[in-house]
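Every protein chain of the complex appears in place save one, which is left out.
By letter and in written order, the chains are A, B and C; residue numbering begins at 1 in each of them.
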Amino acid sequence: MIRQERMTVVSQREIAKDIFEMTLQGQIVQEMSPGQFVHIRVSDLLEPLLRRPISIANIQKEAEEFTIIYRAQGRGTKVLSQKQVGDEVDVLGPLGNGFPVEEAREGETALLVGGGIGVPPLYELSKQLNAKGVRTIHVLGFQTEEVAFYEEEFTKLGETYYVTDDGSKGFKGFVTDLLNELNPDFNIFYSCGPLPMLRALASMYEEKKGYLSLEERMGCGIGACFACICKTEEGQEKDYVKICSDGPVFEKGVVKL
Amino acid sequence: MIRQERMTVVSQREIAKDIFEMTLQGQIVQEMSPGQFVHIRVSDLLEPLLRRPISIANIQKEAEEFTIIYRAQGRGTKVLSQKQVGDEVDVLGPLGNGFPVEEAREGETALLVGGGIGVPPLYELSKQLNAKGVRTIHVLGFQTEEVAFYEEEFTKLGETYYVTDDGSKGFKGFVTDLLNELNPDFNIFYSCGPLPMLRALASMYEEKKGYLSLEERMGCGIGACFACICKTEEGQEKDYVKICSDGPVFEKGVVKL
Amino acid sequence: MNRLDIQLPGLQLKNPIMPASGCFGFGREYAGLYDLSKLGAIMIKATTVEPRLGNPTPRVAETPAGMLNAIGLQNPGLEKVMAEELPWLERFDVPIIANVAGTTPEDYVEVARRISTAPNVKALELNISCPNVKQGGITFGTDPVIARELVEQVKAVSQVPVYVKLSPNVTNIVEMAQAVEIGGADGITMINTLLGMRLDEKTGKPVIANVTGGLSGPAVKPIALRMVYEVYKAVDIPIIGMGGISCVQDVIDFMSAGASAVAVGTMNFIDPFICPNIIDALPAKLDELGVKHIKEIIGRSHR
Partner (left out) sequence: MNRLDIQLPGLQLKNPIMPASGCFGFGREYAGLYDLSKLGAIMIKATTVEPRLGNPTPRVAETPAGMLNAIGLQNPGLEKVMAEELPWLERFDVPIIANVAGTTPEDYVEVARRISTAPNVKALELNISCPNVKQGGITFGTDPVIARELVEQVKAVSQVPVYVKLSPNVTNIVEMAQAVEIGGADGITMINTLLGMRLDEKTGKPVIANVTGGLSGPAVKPIALRMVYEVYKAVDIPIIGMGGISCVQDVIDFMSAGASAVAVGTMNFIDPFICPNIIDALPAKLDELGVKHIKEIIGRSHR
């Protein structure tokens, strides 16, 4: 169930240039699953006004804590990055439908492809896949080394490749370039990142089962305002889906990319 | 000179119901005098937007600290009351022309009459008067005991009388009622508080030299926007004064009350 | 004693608080959060004869204390609203106000004729003020003669009272209000959004794919309040006020200016529980103001 909760900041640190990792404590953690997101009110004042959608990156149910990783670039995320341990944050969540962990079976291999601030939700996904005995390969794209993060964390869980636009870390180029070279063997892929990346992946692995997490500007985050519409491919039951409540994760082939 | 400074909160406490005492540290303290005010931006965000004018209640030049006492009632002052020690606050000041301490001479007696949140600036005034050997009598009006403050502080400096609307502390009634009974002997009076009180005082002590501190809603606080105009009595050089830059303290008889 | 009930043409409101059209879908999402029967009424999303997919995305953008939207009247169309959405809403004890939109007068008439027969639709809200569609919408809302004629035509077919939703994007809001009153409107709802724009910081191009969008949220409240105040003085039909309501005090403000009830739009997105929270907070507010029934507040600015 979707709930609104004032959660407490347990930790906040800058883990890469303008990239913050924040851990929040509260009850709604119990209902979270990988690929879902929360809608965060960064200030109790009326400006910035709208909530910010941020993916769930790490869930720790026993501690009632979850972690987000976000880029403090615009006005709202900058305000968020100024919160201190002990401050309260108004969180609406968990929202949307996440990555289907159940679609990968024990012993199979899952390819996880992330780009920039699309990388965070893949971490919890990888944790849960590994927990059920799915092997994971991580291919993570960033602009430069400066803004890359979580190398240690991902490496612990499986084979991990970094790709940067300028080659400052790992492979130079696009994640799809690396994938072409690597030609990994896998049963299913999950991805979150910029649209061009998702598009390239979807056409590259047309034959494979795959799940893609999309982004759009949001109003309500719960399906009421029709802000985050995405048209579907021919032959789907509905003409459109709402990214916030039908997604943000869709099976490849459902939405027009 | 008027300056804008990010000052640091050194202490903040609730000293009566919804009445906060906040001490700020910074360089502009050096230029402050009693009866002047500061214009405070309560948030770096765009809402609440306008600065709040608050009187200077206590100046400690050696420590580079000054104190304000304010009622957290509206939106902006409530935000201010949530600031914690170590937070920074954007202060414009010192502003306006304060109480002329020099008009009272050593050995003379000054009557200080305050009402509600008009009481704070009288504290620094009393300190400075006492420092130069002027005897002070304090008559302080509040709605109820709950919202009264600084009894100890004022009592240390001179004879102090409290007046409340409901008699819950000190004399019951208006400050002017008490003054009628008390009939104090003094050379000069200084006052800050609600307009009806200032009006009553001005007519009660028509013969005496007196200084009154006025309030008006402000925009700029420095004399540029013409928000805080007050008409003057006949015979004055100008038709109007600006409370922020010509005042907030005026000699009795200058402005139309 | 119910201190909050309000009677308006066609509407027996338990309380004067309702979600504004387009900010609450057809209620399904919020029904997962709280009991919709708590609301005074529900203004459902604009309905047109045919289903509409609306404008391309991005459709929303943030502005200082406000937001822009250019949804473009996306809705499943009259048939589906009649067959699925309205019957589903019958489970709640709450009157529905159907927001009616179209491209031509015939569209409006057709939607009004049909939708006004739904058992839980107690009133229509003629949307002559949507700034986000090329045809219809706002053009009906900026010309008093066209507006009056449209109201007359819709009144002729509607089975329930007709409220007209005014656009703030006009030189003279009073003239528009008087025109729809003459046309036979039973009430006025106001205001719809103000036309605005945001640019992408890097490219300088409009953020909203439709170039401009409708501005709503707290930023517009002073404008909405002024317009309600002016219209209250000039017409004899009741006003449902909206535009930036974000707290119980804002409700008091709109009713003081002359609104008989209010709608909350944008703030549902920021605080999904805002409507029930405001309803719960109203009695204490009335105590504070020394008022027995909320009706006593209506129009007090003018007294």
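In this text, a residue touches a chain if its C-beta (ideal position, glycine included) is under 8 Å from a C-beta of that chain, and two chains touch if they have at least 3 such contacts.
Nothing here was measured: the structure is a model prediction, and the numbers come from that model.
Considering the whole complex, the hidden chain is in touch with A, B, C.
Residue C:Met197 is the one among C:Ile146, C:Ile182 or C:Met197 that touches the chain not shown. Looking at C:Ile115, C:Ala147, C:Leu215 or C:Leu282, the residue that reaches the missing chain in the full complex is C:Leu215.
Within the entire complex, the positions of subunit B that touch the omitted partner chain are 1-2, 4, 41, 46-51, 75-76, 92, 216-231, 239-240, 245.
In the full complex, subunit C touches the omitted chain through residues 63-66, 68, 142, 169-171, 194-199, 201-206, 212, 215, 217-223, 225-226, 229, 244, 246, 249, 252-253, 256-257, 289, 297, 300-301.
In the full complex, subunit A contacts the hidden chain through residues 46-47.
In this section, only the chains that are shown with their structure count from here on.
Shared contact partners of subunit A and subunit C comprise B. Each chain gets a centre from the mean of its Cα atoms; the one farthest from the centre of subunit B is A. Counting C-beta pairs in contact, the chain pair with the largest number is A-C. Between the CA-based centres of subunit A and subunit B the separation comes to 54 Å, rounded to the whole angstrom.
Shown for subunit A are the residues that touch two or more other chains, namely 46-48. For subunit C, residues touching at least two other chains, in rising order: 64-65, 218.
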